[in-house]
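A single protein chain has been omitted; all remaining protein chains appear in their positions.
As written, the chain order gives the labels A and B, with residue 1 at the start of each chain.
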Amino acid sequence: MIIKYLIEKEFKQFRRNPFLSKFVFIFPFIMLAILPLAANFEVRDLNLSVIDNNHTPYSQRLVQKIAASEYFHITDISYSYRSSLKSIEQDKSDLILEIPPRFEQELVSGQDAKVMISANAVNAMKGGLGSAYLAGIVAEYNAEIRAELMPAGGKSLQSGMDITKIFRFNPLLKYKYFMVPAIMVMLLSMICGFLPAFNIVMEKENGTIEQMNVTPVGKFSLILSKLIPYWVVGFLVLNICFGVAWLFYGMWPKGSLLTIYLFASIFVLAFSGLGLIISNYSKTLQQAMFMVFFIIITFIFMSGLYTPVDNMPQWAQYISDISPLKYFIRVMRLVYLKGSAAADLREPFMALCGFAIILNTWAVISYKKSQK
Amino acid sequence: MSKPDTMTERKMTPGENWRFFMAFVRKEFHHIFRDKMTMLILLVMPILMLVLFGYALNTEVKNSRFAVYDPSHDDVTREIVEKLQINNYFILHKMLKSPAEVDEVFKSGEVAMVVVFSENFYENLLHGGHAQIQLIADGSDPNTASTITTYASTIIGNYQQELLKVGKIPYQITPELKLLYNPSMVAAYNFVPGVMGMIILLICAMMTSISIAREKENGTMEILLVSPMKPLYVILSKAVPYFFLSIVNLLTILAMAVFVMGVPIAGSFFWLILISLLYIFVSLALGLLISSIVSTQMAAMMISAMGLMMPVMLLSGMLFPTENMPVFLQIVSDVIPAKWYILAVKKIMIKGLGAEAIIKELIVLGVMAVALITVSLRKFKIRLE
Partner (left out) sequence: MNPIETIPADKVIVVRDLTKKFGDFTAVDHIRFEVGKGEIFGFLGANGAGKTTAMRMLCGLSKPTSGHAWVAGFDIYKESESIKKCIGYMSQKFSLYEDLKVWENIKLYAGIYGVPAKEIAPMTDDLLHRLGFEKEKNALVKSLPLGWKQKLAFSVAIFHQPKIVFLDEPTGGVDPATRRQFWELIYQAADQGITVFVTTHYMDEAEYCNRVTIMVDGRIDALDTPKNLKEHFEAKNMDEVFQQLARNAKRIEK
């Protein structure tokens, strides 16, 4: 079996490459440790600048209520809109709450009392959610005041519908539960897809691939020999990831490990195909690197790694449909967090199998031992 | 490696120096333009990133699929479901027939939320005054979960007001909302500065370092160094084309942002370009530094990718707000030049502030530029002699 010799060679070279062999184990570790901490879209700990032009117990109670909330810190008490605006310009505050001079009078007399909420919307989501939260606290305050000011018969105005919010699978809404499974997928794709691609292109650039092209080694054997070591490493890394996730975040897959292994195998098969395609079309390392970067930007970002696929506009969703990552990330999240079984995952399974077949066929066809 | 004596004796006139320099620069340009694939990607990349980050990567929640379990089947529950569907936040995916299906529908990932009504909803409301609605959201996507439950409860709350047919509610506090700088809540506003930071870093740091590393690897670096031109200028000649490339890209991004995506340049164009130039110098210096410590292309690429691009993407505030990060990460973020650049661009471009507002950023970037250029030039001097 010729391929035995080739695989041996690949493993030896891998081990002897001082950079690669360390990178492959350290990088996942760092990613898993840092990325979930950094990737936080939670809107929380907002800095609020308050202008209280009313100075009455009513206005002060409102301010205190806001201060007591865990969403807001009152970082600035100012006397003019202009100075509050300055604190937003300097990013010292995220929102401004302005209570007008006649707040209490208007409220108590039964008219509408107004407050002004200004939010820094450069980060649209932060601005939007932040102002919604603040408005929500104002509404709660409003309900409390109304209950006090109105006679007991005002009961009919009280909300009759009790709304309870329940968050399944992640009751405390921790971001890491969202990120960690997706990060594992990203790591696997890099190790099993991109690294073999770089390996092959490097051999092209320094000419050693030609020596192989002139031997009786067949296309299949050559390609397989390049992929198998990375599959093995990828599998190892995946298991290390499980360990790290448990150690750092207390996360362990709720569903079956076997399901994960099954899907991981198909995904790796598909993604190495993609890596091969990249290497077939690149003559230099720089070209390969750019293609990889391009793919990372389009497919990895658009596969729901950081932002959910459902939020994307329709055209973007079509693009994500041709990304194997989207399906595997979904599967990982489903199995890890919800314990979904293979039976629930028929659709992604078919999709991933399809990718594996198409990508690998393309890779084999486009690999040429002799040039035109 | 030292030059032969004859070479060091001969000093070149400034005119000769300049011509040599330009020849090297031209050669470098040829290298770049010949590689069509890279050129294509280089020019397409910023546009792609802008489109992606601006339009596709959306943290706004829309079209969330939900399911309903309604044992009541009365007018009110039906109205509520109607109201939820009408806007484009929600799409009704399925009506469930039993509580057991709730679990199933989450496990298969079909819906983001299930609305569960208590039995005899309307009756309870009329007679007892209380009826229960459970909004069960899939917490595996926390952002979506918290957003859609907030939306849903707001919609239901509004419906309640209607239902109770209250004309004028006394003792009402009405908040007036103003969204500063970005009233239409365009996600691009947040991302365009980040894309600018990334692309400049990509070209100036990554490509420059790889290009120099390639010459080292091929051994052609030694050939260049034997030329009569000072070694330092050889290195600089490699950086010049990427300088221009990054300016072209910068202008492309700005043009696209302003004319296609509607992101304004609210402040001074002059200061925007100035700080961009400063940042370009910092990035070029970083590229030179990297190339002075590596000997292979692969290493240059890995270090620029993992040591620069990755941290920049994650920690510079481009994708994720730095305020939410734990303190030690925020400190790391302060060391990243891109973070200061992005901050300054946001202030000038989107907030429309003047030069006074970015004094801190200018100083930080200035210091970084000087420090990096000094260190990398010194490292090169050592290596070359």
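FYI, contacts are C-beta pairs under 8 Å (C-beta built on N, C-alpha and C of every residue); 3 or more make two chains touch, one makes a residue touch a chain.
The structure presented is a predicted model; accordingly, all values stated were derived computationally and were not measured.
**Student:** With the full complex in mind, choose from A:132, A:217 or A:240 the residue touching the hidden chain.
**Tutor:** Within the whole complex, the residue contacting the unshown chain is A:217.
**Student:** Looking beyond the chains shown, say which of A:57, A:171 or A:207 touches the absent one.
**Tutor:** Answer from the full complex: A:207 touches the omitted chain.
**Student:** For the chain that got dropped from the picture, name the residues of chain A it touches.
**Tutor:** Touching the missing chain: residues 2, 4-6, 8-9, 12-13, 16-17, 206-208, 210-211, 213-218, 369-372.
Just so we're on the same page, only the chains that are shown with their structure count from here on.
**Student:** Report the inter-chain centroid distance for chain A and chain B in whole angstrom, where each centroid is the mean of the CA atoms.
**Tutor:** Roughly 13 Å, centre to centre.
**Student:** Report the residues of chain A in contact with chain B in the complex, numbered from low to high.
**Tutor:** 19, 23, 27, 34-35, 37-42, 44-45, 85, 88-91, 107-108, 110, 112-129, 131-132, 134-136, 138-139, 141-142, 145-146, 149-150, 155-171, 173-175, 177-178, 198, 202, 282, 284-287, 289-291, 293-294, 297-298, 301-302, 306-308, 310-313, 316, 319, 330, 333-334, 337-341, 344-345
**Student:** Can you list the residues on chain B that touch chain A in the complex?
**Tutor:** 35, 37-38, 41-42, 45, 48-49, 52-53, 55-65, 104, 106-109, 112, 125, 129-147, 149-150, 153-154, 156-157, 160, 164, 166, 169-183, 185-187, 189-190, 202, 207, 210, 214, 297-299, 301-302, 305-306, 314-315, 319-321, 323-326, 329, 343, 346-347, 350-351, 353, 357
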